[in-house]
Each structure stands twice: as C-alpha cells, then as structure tokens.
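A single protein chain has been removed from this complex, and every other one stays in its place.
So that you can tell them apart, the chains are marked A and B in the order they are listed, and the count of residues begins at 1 in each.
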Amino acid sequence: MCLAVPMKIISLEADSALCEIDDVRRRASVTLIEDPRIGDYVLVHAGYAIEKLIEKEAEETLSLFREMSQAPETPFEIL
Amino acid sequence: MKSDVVLLGHGSGGKLSHQLLDEIIIPHLSGISLKNQNDSAVLPFRGERLAFTTDSYVVDPIFFAGGNIGDLAVNGTVNDLAMAGARPVALSVGLILEEGLPLRDLETIVRSMRKAADRAGIAIVTGDTKVVTRGGADKIFINTSGIGVFDHPHSVAGDGARVGDRILINGPVGDHGIAILAGREGLELGNDIHTDSAPLNGLVADLLREWGEAVHVLRDPTRGGVATTLKEIARQSAVDILLEENAIPVRPSVEGACAILGLDPLYVANEGKVLVFVEGKAASGVLDLLRGHPLGREAAMIGEVTSGAVAGGKVYLRTAIGGKRIIDMLSGEQLPRIC
Partner (left out) sequence: MKYSKEFRDPQVAARFLEILAAAAARLDGVKTLMEVCGTHTMAIHRHGIRSLLPTKIRLISGPGCPVCVTPVDFVDKAVALSRLPDVIIATFGDMVRVPGSTTSLLKEKAQGIDLRIVYSPADAVALAARNPSRRVVFLGVGFETTAPTVAASILQAEKSWLENYFVLCAHKTIPEAMALLGEDPEIPIDGYLCPAHVSAVIGTRAYASLATEHAIPCVVTGFEPLDILQGVALLVHQILDGRAEVENQYSRFVRREGNPKAMEILHRVFEPCDARWRGLGTIPGSGLRIREEFAAFDIEKRLTIAAEPAREPSGCCCGEVLKGKIAPRDCPLFGTLCTPEEPVGACMVSNEGACAAAYRYGA
C-alpha cells in the first residue's frame, strides 16, 4: 500500500511542488515534509511528498551495487 | 458475484470482454470460434479474398496529445485490415453526434479523418450521421468499417504462430494509453509523449512483399496492450510465449507516468504498433526491414514462441533481473492504484 515514486522538485509555490520523473511532471503537496528545495528528490505517494531522499545513503547503496557488479567474487560479508 | 448488467470492464479488452463475447455476443451472432477471432474477417469472394472489418471509437477525451478521435478511427480500421495482410481500399464512416458538440470541433475531427485517409491511401466512400440529445452520447462516437483486398497469397491469422517463431514489435509501447490518461490524471507530459496512432498498411505491405512466407501472425496491440494481445494469440495458436522484459522498448516518460499511476506498460494501449510473429531464421532480416521504415525505427525483438501447449497457451516474462513470471489477461480495465 505504498506505491510511491522518487521525483525531483523542479519548482515550488507555497505548499505545492512541481515534481518530475523522466520528463513527466505532476504537482505534489509538500505539506508533509520539512524544508523542501528545488532540486531535492522526494518520494511522492498519492499526490504528496512523504520523504526526502538522503543522497548520501543513496550513493552508498549504489556504490555497493557498483562494487558488486564489478567484483569477480563477492565475499558473503559485503552486504 | 456475477454481474447481470454491462460493466465498464466489459469494454476493456481483457477477460470480461472475452467473456461477454464468448458467452453472449458471438454465440448468437455468428458462432465464430475463438480460433478464428481476428481483427478482420477474410471472406472468399469470386476466387479471391476480401477483408472486412469494423470498429467503433468512443475515446474520451476526444482531443489528445498528437491526435483526436477522428484520425484514431481511420488509422484503427486501416490497421485492422493491415493485420489481416490486406490492402485497405475503402472506408465507411458512421458519426453519432451529441447535441451541443461545437461545430468547430466536428470540423477539426472530420478534417483529420480526411488527412489520415489520404496518408493511408484509402478512400472514405460512404457514411452516415446521426444526432442524439444531450447526454445520449459522449460528444461524438465514430464507427468506421473497411474493406481490403489481397495482393499476395499469404495468410496471417491469429492461429498461425509456430514454435521457434520470434516476436518483433515496431517501436516502444504504451504511448497511446498514456497520452490519453495524461490529460485525465493531471500529468504534464514532455514533448515526446503523444499518441502513436498511425496507419501501418504501408509497413505491412513492405513486410509481406519481402517476407510473406516467413510472417505467421500480425496483430496490433490496442486495448489491453501487448500482454493481452500476446495472450490472445497464445490461446488461438495453442502455443507458449516467452517475453524478455529487457528487450521491450518503452519510452522513459511512459515508464515514469506508469510508475506514478501504478500501471504496467505491457497492458497500456497502442495505436501505431504491430506485433510480428516470424519464422526464427527470418527474424533478423525482418527486424532490418522494420527499422528501415519510418514507423519502425525503434523496432525490437521482444520474445519467442517456445512450445506448443495442448490448450490454453501461456505467456511468460523473463523479468529485468532474470526471474520468471506468468503474464495473464487482466479481468477488466487497468485502474490506477496506490498500493
């Protein structure tokens, strides 16, 4: 019950943000998050941004994946 | 809890639609078996074959990104004839107009229909116009019927798929359905989302001229999308199909819109796409031919026919991460979801 899509805020107007994913734009309310900024990635559910992406964590996860796809043999510990 | 009235889902192209056809409409009207349910009827006529088809268009909104109900109606019927392998020659147009429809809109629509017919090389030779009171129709309903002739001896019916066939498509999926939904759901779409509605008769004629022997099935994945259409063919031909998710072309913006609305692009309607089942060894030649045509630049090989099933016909998908799942028909319309 949690279909939500990461989208980028491209403009802000009071409580409403225009958010974008792959050239598709839709308005979402930002009343449920603190301090939204243009350029932030947010999780949009049912027309509301419910959380902001934590870039540092996203990058860490992605770099782990990159490492895994390159390493010839992944030790079990590399979770 | 079976319904005793017509539901919207009966018009969606999925299981409910098939139930309605199989249980009520076909038995009384014509008794055509499932095996022979194709886009057009192919009739013997004085030693030759004639293709005959009809389709009604009730789309809402009537104007959408890249087109309107008028050119949709012309292209759609042209394509049904093309899918039988026929050359479309004549079209009829039946208009049902709701009282209050702006004449300006009507004019735009019929102008587009003429333009679409010219583009397809087909003549609109007869028609009918009716007006109903406000509320009796939703702005405008259009019926187009068409006849086509055969310039070659080949047959491309829905029961023609064979084990070893490769499945090709001439471009990315989901454009039309998303273009229609976008207006309704408040999505602003980038410039690359508009209907893909187009007449495919030229492409099909080229294809059959070069590769007629090797082409086994042609079908356009309209209502219900690629998934539903492949399931229909699998059943008609009594074969199993394996699709490769990574090979299926989808525009990023269509993917994005589907993600937001909770839709699966494989079930979204297309109006300018054709699924081609072709003998394995001819596949790469056919792919080249498709890619050489303006309506096939992004053509791709998306799957193959893997085995003959006794009955039923299953469609499998090898997922992006290498898993496997079954693709089934939807029961009714695909509804936007948040779960």
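Definition applied: a residue touches a chain if its C-beta (ideal position, glycine included) is under 8 Å from a C-beta of that chain, and two chains touch if they have at least 3 such contacts.
All of these numbers come straight from a predicted model, not from anything done at the bench.
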{"item": "Neighbouring displayed chains - absent chain, whole complex", "value": "A, B"}
{"item": "Hidden partner chain, touching residue among B:G13, B:P221, B:G256 or B:G272", "value": "B:G256"}
{"item": "Which of B:S30, B:T126 or B:T319 contacts the chain that the document leaves out", "value": "B:T319"}
{"item": "Hidden partner interface residues of chain B, rising order", "value": "1-3, 5-9, 15-16, 19, 185-186, 246, 252, 255-256, 259-262, 264, 317-326, 328, 331-332, 335-339"}
{"item": "Sites on chain A contacted by the missing partner chain, in the whole complex", "value": "1-6, 8, 21-22, 29, 31-34, 41, 43, 45-48, 50-51, 53-54, 57-58, 60-62, 65, 68-69, 71, 74, 76, 79"}
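The rule is short, and it goes like this: only the chains that are shown with their structure count from here on.
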{"item": "Geometric centre distance via CA averages, chain B-chain A, whole Å", "value": "35"}
{"item": "Interfacial residue positions of chain A with respect to chain B in the complex", "value": "1-3, 5, 7, 18, 21-27, 44-46"}
{"item": "Residues of chain B defined as touching chain A within the complex", "value": "185-193, 252-253, 255-257, 259-260, 262, 337-339"}
